[in-house]
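With one protein chain removed, the remaining protein chains of the complex are shown where they sit.
Chains here go by letter, A, B and C, matching the order in which they are written, and residues are numbered from 1 within each.
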Amino acid sequence: MIIQLQPSIATADKEAIIAKSKALGYKTTEVKTQEHVYLVGIGKKEFDIRLLGHMAGIADIHRVSDDYKLVSRKWKVDRTHLDLGDGVIIGDGTLSIMAGPCSIENEAQVQQTIDHLVAQGVRIMRGGVFKPRSSPYAFRGLGVDGLKMWHTLARKAGMKIISEVMQVSQIAEMHDYVDVFQVGARNTQNFNLLDELGRVDKAVMIKRGISGTIEELLYSAEYVFAAGNEKLLLCERGIRTYERASRNTLDINAIPILKEKTHLPVIADPSHGIGIREYVEPVALAAVMAGADGVIYETHQKPEEAASDGQQTLDFKESEKLIRKLRKVYELRENF
Amino acid sequence: MIIQLQPSIATADKEAIIAKSKALGYKTTEVKTQEHVYLVGIGKKEFDIRLLGHMAGIADIHRVSDDYKLVSRKWKVDRTHLDLGDGVIIGDGTLSIMAGPCSIENEAQVQQTIDHLVAQGVRIMRGGVFKPRSSPYAFRGLGVDGLKMWHTLARKAGMKIISEVMQVSQIAEMHDYVDVFQVGARNTQNFNLLDELGRVDKAVMIKRGISGTIEELLYSAEYVFAAGNEKLLLCERGIRTYERASRNTLDINAIPILKEKTHLPVIADPSHGIGIREYVEPVALAAVMAGADGVIYETHQKPEEAASDGQQTLDFKESEKLIRKLRKVYELRENF
Amino acid sequence: MIIQLQPSIATADKEAIIAKSKALGYKTTEVKTQEHVYLVGIGKKEFDIRLLGHMAGIADIHRVSDDYKLVSRKWKVDRTHLDLGDGVIIGDGTLSIMAGPCSIENEAQVQQTIDHLVAQGVRIMRGGVFKPRSSPYAFRGLGVDGLKMWHTLARKAGMKIISEVMQVSQIAEMHDYVDVFQVGARNTQNFNLLDELGRVDKAVMIKRGISGTIEELLYSAEYVFAAGNEKLLLCERGIRTYERASRNTLDINAIPILKEKTHLPVIADPSHGIGIREYVEPVALAAVMAGADGVIYETHQKPEEAASDGQQTLDFKESEKLIRKLRKVYELRENF
Partner (left out) sequence: MIIQLQPSIATADKEAIIAKSKALGYKTTEVKTQEHVYLVGIGKKEFDIRLLGHMAGIADIHRVSDDYKLVSRKWKVDRTHLDLGDGVIIGDGTLSIMAGPCSIENEAQVQQTIDHLVAQGVRIMRGGVFKPRSSPYAFRGLGVDGLKMWHTLARKAGMKIISEVMQVSQIAEMHDYVDVFQVGARNTQNFNLLDELGRVDKAVMIKRGISGTIEELLYSAEYVFAAGNEKLLLCERGIRTYERASRNTLDINAIPILKEKTHLPVIADPSHGIGIREYVEPVALAAVMAGADGVIYETHQKPEEAASDGQQTLDFKESEKLIRKLRKVYELRENF
């Protein structure tokens, strides 16, 4: 059960609602986001929702049978869209394209990527400055200095930034230089990180865990929302299966299922989803056809020289072709 | 190594080629299909292919580094297309749509399905008469009598038939009444069945195993080809994963990978691939966008009353809408 | 619901029971095994079982809530044991050891294996004469001639034979020369084969499918039982997972779960379960400790020269050590 409170609700009224909910068998959690105040009620008993609905200070009240509540589409029919400023919007009847290198490497690389994206009308650039690597001896990214350099160049070009945050202490360091915090597949269930991102006034994109279920992804989003941040995106990036012909198995099914279950925008990552450069295009197009609100993929001026993930990275010519096709697919999908 | 022989090759010449191959470290298997005669050479040594190439009776010779040979695209650049007669062709720059019920139930059902498909210009009807069922107490299909009834009605309407064969003894029983034999996901590695289907002059569609790899699917096709039948189709129908929100996980990656690795047509089965009626459409469209040569899906006049698989079966209205969209997606894909 | 009928039941009495069951909402299937006659009732309604229990001709009646019925332990508290003759019994408070090569290769190999097993007091020898191989160009086994040769040598030594049957037509060919038919992991859901093995008077060991569930394995056994053959064994042989450090993942959990759910003996196959020779021993010992009634593993006089599966095959010295330890583990388990 989700009870949306009026912004001006009196404390006594709120307490009365909490007490009444308790009497009806529901434990409530107060959720204050930057936009609204909610009481999320967890309980099992069926009751006539009107017993609560008439109480003072309630703006709206919904039954939500899903175990995740705030991210469920059962109470919020209007789909969430995120406004990153400067006319860059995710999820509102537009196709979001986010592209860039796996790792931020140097100024020349960043500028070349920005030039490529600007020429294609792409407004969001991806790139890693903190890289999660299986081996402690591998390249771990340029860190915050790299991010600042990138941010300076990106702002000049009106480009928005999405970049992975790996731990709580990085949130503050990165905060002023990113537009979207990305939670990587190895951190999908890093609940402390999710909690902290709930206290941030920036958008957060959560990637599905390496072998995470769709339900777990929704629960992870619920963590961020319940801690106060409604600006959420979900990302399908492939799951781990027994198949060895591809790096991961992009779960195309997850796209329409997520679109049905949540009001949050759904992004697909074909680069990690298949992991092989020559197949990124068909998988990206398929994901949009299946209903994705956007794609995030890796591109680099010279993939064979990239510091990481070169084998799944498009060069700019391939990227240009992909962007052109993505837009045609999206247009067809919206105009069937 | 694949050596295509001239049809008129003299026995002595053939023996000379076999002997020479052996001397070069290659064990050869003679493959006589209804169309050509090949020697498939298995070995490891590198050698100058011209040592063989000049010999009498050789039409063509190819190195194939894949472990599967005859189904590899490495020697056959032209994609295979199958002519089912009456202008029904699979894989030749057309989108193949195969639809129909999970199980053939009765004459009325068959006729209504045919009427629906004819109205949509669909020429291939699917349906099961032998049903593989986990439980021995479940409905196992109408058998050959059902197939004969279906065949009579289908022929009147110019409709082709694809139906699953479960064991060797059914091949002869079904032969005159089907246009395409389907090998189900539980029989992908039923090697005796594959061998026997290699001796048949009808097309064969092999479904990927329930947790089969892409490579295993290609090997299974190699069995049929090596036993003499080149009329082959492959079908991606979803794999078994840990995810419980869908029945199977349609492996969208498999579609471009198969199209790269083999010259055989690739069909997608979104009904089994996701297993939930309301999501069949987006998954089907995505599969075509990813490069599938066709789709096979379940439709029934009243899905909620279907003898099996009703939960993943479209009604005729949904089917009609899907067909319309599929064609638009295919048209876009072919004209990017 | 399982109704065990008296052997001498009158036809009219049986019909009365079927009619009464139907009136109570149950569809019955008559199952005649070589040992008993049952009516298996499938239905959903709860009713007082005494409404049937008093009827003439009923020997016993049980409610079984599992979807599989005859193989469930819910109606048969006594565990099944199989008597192969000559004092060789499986599942009756003894540890069954079955060992031998992956493939039967020649007389010398068979004789050496028999000598090794006899010296260790092992009474059941495994070996393949029909080999399921992914590639059509690989060694497919010696066939029935190899089996006959093996049978002659085995009988002289009092050795029982277990060997894989791959298709219906092989059942008759193999029948006189095997003591246990093995159904391989690729045929676990070859329902026609299971049906036919239900009509045979020999024991049948069903291996779990390559990615089969525990429940599917029980259903496959139900097929054989329902077709008339109660002489059944189940085999855990590892499942397919994402892990690449081993060939398969032996599901140790499956052993106690199967022992709880069914009255049939449970055998473990550590050779396929891990697929690496040096680790076969610890996995075999663990499986017995977890409750297995026996193990089946691969041994060969010279594993590095074996026609197939050499990488997971023990030499005779390793085999001897394993046997000795297996018996100690079993003794401990039975005497905690």
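We take it that contacts are C-beta pairs under 8 Å (C-beta built on N, C-alpha and C of every residue); 3 or more make two chains touch, one makes a residue touch a chain.
Just so we're clear, the structure is a prediction, and the values are computed from it rather than from any experiment.
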Q: Return the single residue from C:A226, C:V283, C:A307 or C:I323 that touches the missing chain.
A: C:V283
Q. Which residue among A:Y219, A:Y297 or A:F316 touches the omitted chain?
A. A:Y219
Q) Who touches the missing chain here, A:I17, A:M125, A:M205 or A:A227? A) A:A227
Q | Touch residues of subunit C, complete complex, unshown partner | A | 211, 213-215, 239, 241-246, 249-257, 260, 273-274, 276, 278-279, 282-283, 285-291, 324-325, 328-329, 332-333, 336
**Q.** Touch residues of subunit A, complete complex, unshown partner
**A.** 27, 29, 40, 42, 67-68, 132-137, 166-169, 186-187, 189-193, 195, 209-211, 215-216, 219, 222-223, 226-227, 240
Q: With the missing chain put back, which residues of subunit B would touch it? List them for me.
A: 211, 240-242, 244
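Quick note on the criterion: only the chains that are shown with their structure count from here on.
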Q: Can you figure out the chain closest to the middle, judged by Cα centres?
A: B
Q) Counting in whole Å, what is the centre-to-centre distance of subunit A and subunit B, each centre being its mean C-alpha position? A) 38
Q: Starting from the mean Cα coordinates of subunit B and subunit C, work out the distance between those two points in Å.
A: 33
Q. What whole-number Å value describes the gap between the mean CA coordinates of subunit A and subunit C?
A. 49
**Q.** Residues of subunit C engaged with two or more neighbouring chains
**A.** 211, 240
